[in-house]
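Got a structure for you, questions after.
Just one protein chain is left out here, and the rest sit where they should.
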Amino acid sequence: MLSSSGRKFNLYALTWRLPIIFWQFIFFVGPVLFMVAMSFFLVKNYRMTEAFEFVNWSKMLSRGYFWDSYWYTVFIAGVSTICAMCIAFPAAFALAFRASESTRRWAIFLLIIPFFTSYLVRTFSWFVILSESGVINGMLGYIGLGPYTMLNTSFGTLVGYMTLTLPLVVILQTVTMANIDKNLIEAARNLGCSAFRTIWQVIIPLSKTGLIIAAIFCFILSFGDFVAPFYLGGSQEPTLPILILDTTKSGQQWPRAAVVAIMMMATLFAIAFAGIALAYRKKKGAK
Amino acid sequence: MSKPLVVFDKVQKHFGNFVAVKELDFEIREGEFLAIMGPSGCGKTTTLRMLAGLEAPSVGEIRLNDHVMNDVAPHERDTPLVWQSLALFPFLTARENVEFGLKMRGVDKAERRKRALKWLDKMDILEFADRDISTLSGGQKQRVALARSLVMEPQILLLDEPLSALDAHLVIRMQAVLTDLQRELGITFVYVTHSQSEAFAMADRVIIMGKGEIAQIGSPKDIYREPANQFVAEFVGRNNILSGKVASLSDDTARIATPSGDFTVPTKEVHLVKGQKASFVISADLLHISIDEPDARNKAHCKLISEEFVGSMVTLFLENSTGHEFKVQMQERELSKFDLKSGAEIWLSWDTASAHVLNEN
Partner (left out) sequence: MNPSRSLNVILGIYVAMVFAFVFAPIVFSMIFSFNSQRFPTIPLGEFTTEWYAKILADPDVWEAALNSLIVSCSTAVIATFLGFCTAYSDFRYNFRFKGPYLALILLPPTIPLIIMALAMLAWFSKIGMSGQIYSIIIAHSVLTAPFAMAVIRLRLNQMDPDLESAAWNLGGSEWQTMRYVIIPFCKPAIFSALFLTAAVSFDEFAVSWFVSGLNKTLPVIILEIVQGNIDPQVNAIGTFVFLISMTLVVLAQVFFASRQLKSIKT
């Protein structure tokens, strides 16, 4: 294997190696770099002209509404992550420790299904279910409650985020915890650890890496989603994705949208790196 | 015997800084059954892979029929290999597996089929021709793998530990199949193994490799009786190795002082100097035992530690007062005359001619 890769020109090897390089450079690296470049372009008379000016950056970053939106998005994505992690944990715990191997496999298979169903349709379905004359208020009406306003609130946004992220978070948490050596838990129980202390002091530290990765994914998905805040949250407080949507689709201000997009990517990278560093910190210390 | 088919001319193989093969200089004769044996990591498989063109030598030349093979691609060689993992194609039937090489060489369909079936028949697995590989037993897969290589009708067949995955009784059966085949076809077999019993049972010549070098080349008997050095003697096992200093010299013998006593060894083939360090071996089957002290020049008083039976052969493990271990191999019915119990005290003795002095290195 090594010997054949050592030759200078190997048509066979390059045939398999090059397609993805060309394709991703033209259609992935190209767009992303162009977007960065675009954030320095100018818009005159509704037409974009290539330039190298910082005007988009200074305009966007000096506006109050951008920062309001920025912190709101960070906040709501953070709340979404905490909710998803907390809601998923007991379920993942049950699937990892109380369910049989085959039940667990079926549960994971079922949780994969939502990824391949239209998220839009699911959101729309929630829209109908949660509306003031919808299914939930209809049911609550029988016991004399409500109607409650759930749409166009942060609660609505969170329901949408949960629809998007909960299946993934449950899967990741379940897989992580199912991989813990059961003997360690037995040992902790035998040594007199209560159930809750076992969870807190044995299970969570042992599955730390997986849990943090689940949280990172959850944050990325919530942070970048425009459907839930738009349709269920009513976009009264626009999140960054909605800002991108509005500036691109209606305002023709692509360069400003690019500024928002780059700020989003920078934030996500920072959070992902911080999370990964946190996830692997203890392992280094143990060496 | 006959002209060399393959020549390894000062061949070395490096992987980065790791030297897999230090220097190989040997010939493979036409029509011989050559075994290459050594512990894992000794470079034996690398040697075989270089012959098949799967690795290129870093230094030196490999010649096949006087053609330099270094730059010939693996698929342009005619050196079929029987793999340790068998490497049968799991998505093909037994017959399609055997046909594979012919298909690659552009042999037409009818001819391919005919030749594949002929070889499956020869290997006694014709009835499984259209079965999926996954449904065959270990022994049957082994035969498919052999047929797949032999259908190419090569001059030389390479085998890389082909029997290592089989049960013990199947190994013996397949050894017979392989030796019969080799005689019948008259082609050269190069057989890599770590198993002494496989190598000695089948091969005309054996190469013992250690740490990327050839430790000894010779017939199984030569290697067993007259190991070239301590590495070979230890690797071959079932040998008693004694080390000491040369105490005195006479015409064709020497007296060697060891912690276990003084012993006489033949010196026809070696040159010893008084006072130098020397080691010698005696094969386990050349030791005699007795209850009373024998009248012999070479003897040792020992305690019986344990016995190990393999069929009608038995190996005794003994220990003398200095803690040196001796191994004695004999027929079970011979041993039964003595009626020994564990811990029994007995005497060992051997003829001076049975000892073989090792080259120091």
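In order of appearance the chains are A and B, and numbering begins at 1 in each one.
Convention: a contact is a pair of C-beta atoms (placed from the backbone, for glycine too) under 8 Å apart; a residue touches a chain by one contact, two chains touch by 3 or more.
Values in this document were obtained by computation on a predicted structure and should not be read as measured data.
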{"item": "Contacts of the hidden chain among displayed chains", "value": "A, B"}
{"item": "Of A:F40, A:F93 or A:F155, the residue in touch with the unshown chain", "value": "A:F93"}
{"item": "Full-complex contact with the absent chain, from B:G60, B:P74 or B:P294", "value": "B:P74"}
{"item": "Residue of A:N45, A:S62 or A:T117 in touch with the missing chain, whole complex considered", "value": "A:T117"}
{"item": "Hidden partner chain, touching residue among A:L61, A:M139 or A:I204", "value": "A:M139"}
{"item": "Touch criterion as defined above, residue of A:N56, A:S69 or A:S131 at the omitted chain", "value": "A:S131"}
{"item": "Residue numbers in chain B that touch the chain omitted from display", "value": "52-54, 73-76, 78-81, 83-85, 87, 89-92, 100-101, 103-105, 133-134, 148-149, 152"}
{"item": "Footprint left on chain A by the chain that the document does not show", "value": "1-2, 5, 12-13, 15-17, 19-21, 23-25, 27-32, 34-35, 38, 87-88, 90-91, 93-95, 98, 107, 109-114, 116-129, 131, 133-135, 137-139, 142, 162-163, 166-167, 170, 195, 220, 223-226, 231, 241, 244-245, 248, 254, 257-258, 261, 264-265, 268, 272"}
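In this text, only the chains that are shown with their structure count from here on.
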{"item": "Distance between chain centroids, defined by C-alpha means - chain A, chain B (Å)", "value": "61"}
